[in-house]
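Removed from the display is one protein chain of the complex; every other protein chain stays in position.
Right, chain A next:
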């Protein structure tokens, strides 16, 4: 249990650092940037403490906001994703979620992919709505969400494959 906590703290710091130093400077076509830092929320242990996840996500988003001068948009988006994570689990994995046998960082199956896809879409949509904060930008919001989602998912999957634990 203790090592799981350490792994999560390490992941929190590492993902934030990588996001701020590398991915925030990536502007594909001028406005598409990936946000793989939400992998922290996606990879959080299934049977972990739920309140802990909510608080950690809030802090994660708040630090991102501090570095990108964006008020509270990352904090809100992360919080929404963290809160709806169990429902997305239920939707993507069905019954096996109840028995908590789900392991995320493993070979990509349709269930795992749909879970990551849903999580990223929810996070990005919230993020870009709050960022534009005007309904006249709705077309812009949708385009940004779509393109950034594709970008983020590709990078998330690459990262998951790169740091796949070799335990079992």
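The working rule: contacts are C-beta pairs under 8 Å (C-beta built on N, C-alpha and C of every residue); 3 or more make two chains touch, one makes a residue touch a chain; residues count from 1.
FYI, contacts and distances are computed from a predicted model.
**Q** For the chain that's not shown, choose its UniProt protein name out of "Peptide/nickel transport system ATP-binding protein", "Cell shape-determining protein MreC", "Branched-chain amino acid ABC transporter permease" or "Peptidase M16 C-terminal domain-containing protein".
**A** Its UniProt record gives the name "Cell shape-determining protein MreC".
**Q** Taking the full complex into account, find the residue in A:42, A:79, A:92 or A:153 that is in contact with the omitted chain.
**A** Of the candidates A:42, A:79, A:92 or A:153, A:79 is in touch with the missing chain.
**Q** Give me the chain A residues in contact with the hidden chain, please.
**A** 20-21, 27, 30-33, 50-51, 54-55, 58, 61-62, 65-73, 75-76, 79-80, 82-83, 130-133, 137, 140
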